[in-house]
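Only a single protein chain was left out; the remaining protein chains are all shown in position.
Showing chain A:
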């Protein structure tokens, strides 16, 4: 490993990329995560690299989309960012400061999740107001009397009538529940929200309402989002930049418009092609890549994408491509050339 990268990703200068020269809101430095998986009785266990040496930055106020097929490690990455799971190696920095497991509360105030399934993310034995005020109680914010007001205001913010405060999740629709989950995430006014497939468990009719709510909140409160989705249309609608993940690696990072206009990685290209084909299925894009997704326990040699890549060469089979970080973002492919610096 440790490719002889021309520059350390940690020192990647965003000077010619973003208008801000602030430190990134959230940063992953060479983060990896392995799982021990048993190969069956008496065969011992091997390591599955769910996230493999990922360095990624989330800039203040942006929406970064994260796309990739099922099993590529998106949820694992988000759980590491949330501190729900320690990385096997590497560092997570929040606002430039390294975060350790000990800073659970400090991290919680800055980063909050919105999960995929609002049927699973709300405790069925608590009322909406108990759910939404729990963060205030845990962090000891405000007097008990004030909390009811803060909860009510937060319900307003997410478009729920105040009278649902005494309802239980079982009494609400999927869309309403997801609004409750968003209210819980927002009540402490975090800086970053990690949305892992925030709409894919919802009825089609409410998906766009929830997405628009997320977008409005982001603008109104100046939030930073990491938006994980199978659905490229969602990402195109919301994200400023998109990171494409394949088998635990980030293989391309580009601005949304540029990615959709001309992807640099063949995998991103295949994902985009799948958007154009009508897919009434589950929202999981049919990549039309023919070959099935490789077994993550036993990843292909060289470039992990080569067995499915139309343009693969012998070099792709033999050697892992280096990460190219340039003005356009990031790409990891033997066939890509660094973009010239803007004049």
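Keep in mind that, in the parts below, contacts are C-beta pairs under 8 Å (C-beta built on N, C-alpha and C of every residue); 3 or more make two chains touch, one makes a residue touch a chain; residues count from 1.
Please note the rule applied: contacts and distances are computed from a predicted model.
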item: Candidate names "Respiratory nitrate reductase subunit gamma", "Peptide/nickel transport system permease protein", "NADH-quinone oxidoreductase subunit E" or "Succinate dehydrogenase subunit B"; UniProt protein name, chain not shown; value: "Peptide/nickel transport system permease protein"
item: Which of A:45, A:70, A:100 or A:173 contacts the chain that the document leaves out; value: A:173
item: Option from A:207, A:224, A:254 or A:323 whose C-beta touches the chain left out; value: A:207
item: Sole residue of A:24, A:73 or A:135 that reaches the chain not shown, by the stated touch rule; value: A:135
item: Absent chain, residues of chain A that touch it; value: 79, 82-84, 104-105, 107-109, 111-113, 115-117, 119-127, 134-135, 138-139, 158-161, 163-164, 167-168, 170-173, 175-176, 179, 181, 184, 188, 204, 206-209, 211-213, 215-216, 231-234, 236-237, 274-275, 277-280, 283, 285
